[in-house]
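With one protein chain withheld, the remaining protein chains of the complex are depicted in position.
By written order: A, B and C. Residues from 1 in each chain.
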């Protein structure tokens, strides 16, 4: 299974890149995806996550072809 | 003492005039002013009253030279 | 702070543009503008309405509007306020009232603009007299409660 991981705003600066491509064998949760692509960095407490542009919890399961996005609290408006 | 009584909107239509001039000897309340100038008409329940363009209760006392206004609930905006 | 009664039709967007262009002292200071525009509908209480006359109490109306805006300014941190209300003969789709509040943060702009409108509706001496499509003329009896949702 192939998934894409996206980072935005200050989180993009912290991880030092805007996206990752990840190939996995078994289904993973959003949290497990983070741990896989950022093995040396704890997930920030305030992080928000989305799968295919919809907000999800960190326990949500990621499917083949999904876009997983991580970003800090939003500050628009 | 001389006072002026003003009517607005539907109340002006009901009393059939827009103002009265009234000469009184002793101080009167707003309610007594109404009774004096409209002896044959009960004061409507929802009426609002003002002395010199400030809202007052019907017990407020009227002074020489005052403008007393009576009007129905306001409907601006 | 500006309060105006207008006997002629006015364009709320043009008023806002002009006001803000002139308000150079608050440029860069306001992060929030809360605005309400009231417009005459062609339908009220089940009837088609052809026109409306807005009566007011010259002197008292201005005084009460001033009180309301003063109260808002004492309760919230406001940078400026613009309030324009029509008087006289109006037609459907004409702007009846414009309230605009400028503040640093949005909580103040939202709260104060609504406060001004609600108090204007219950305290400012204006009265609407409608002319229906049928030709019948009637006084609007009472303003609705702005905090309740209405059908």
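Methods note: a contact is a pair of C-beta atoms (placed from the backbone, for glycine too) under 8 Å apart; a residue touches a chain by one contact, two chains touch by 3 or more.
Bear in mind that the values here come from a model prediction, so they are computed numbers and not experimental data.
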item: Missing chain: touched chains present in the view; value: A, C
item: Positions on subunit C where the hidden chain makes contact; value: 11, 13-14, 16-17, 20, 27-43, 76-77, 92-93, 104-111, 114, 117, 144-151
item: Residue ranges of subunit A at the interface with the undisplayed chain; value: 6, 8-10, 13, 50, 53-55, 69, 71-77
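Note that only the chains that are shown with their structure count from here on.
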item: For subunit A paired with subunit C, centre-to-centre distance based on mean C-alpha positions, whole Å; value: 48
item: Whole-Å separation of chain centres (CA-atom averages), subunit B against subunit C; value: 27
item: Residues of subunit A touching at least two other chains; value: none
